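Since the structure comes first, as structure tokens, the remarks are kept for the end.
Only one protein chain is missing; all other protein chains are in place.
Up next is chain A:
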Amino acid sequence: MRLGLGGLMALLLWANWQEPNLHDYSAPISVGALRVAGSLPATEAAKLHTQLIQMPGITACTVQAGAHAVAYTYRPDEITPAQVQQQLAPAFRVQTYEAPAAPVMGPQCPVPQGYIMALEKLRFALNLRRLFIAV
């Protein structure tokens, strides 16, 4: 019982120690990139942009017609890259783009980023300071 309460207090102290971050108030995003096969004239590029930006969960997108390149940011809990590709597929031949492997610069954190993000989410949820901050 005491150990449990102590743990809970430590958790609350950790969560409330600092003010939250501004980004904690906005939904997390991920990034997707696509290559369009075949020709992509400006009118088609504009169409692709309009179709993509109107998909629920897409927060921003850029179409580089000359490079047949598309990059977009999305809310992973609302849409997945596979769904994006599926919705674009009838009109455009798109493939997922992955940057060629490049040497890693600087030291890498051994803790998977997914865990860190989950911890950040928990900290924000328990941070009562957010009730007194208008963003």
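Details
Keep this in mind: a contact is a pair of C-beta atoms (placed from the backbone, for glycine too) under 8 Å apart; a residue touches a chain by one contact, two chains touch by 3 or more; residues count from 1.
Keep in mind that, in the parts below, contacts and distances are computed from a predicted model.
With the options "Group 1 truncated hemoglobin", "Carbon-monoxide dehydrogenase medium subunit", "(2Fe-2S)-binding protein" or "Indolepyruvate oxidoreductase subunit B" in hand, the undepicted chain maps to the protein name "Group 1 truncated hemoglobin" (source: UniProt).
Considering the complete assembly, chain A touches the hidden chain via residues 1-2, 5, 8-9, 12-13, 16-23, 25-26, 28-31, 33, 35, 59-64, 66-67, 69-73, 97-106, 113-114, 116-117, 127-129, 131-135.
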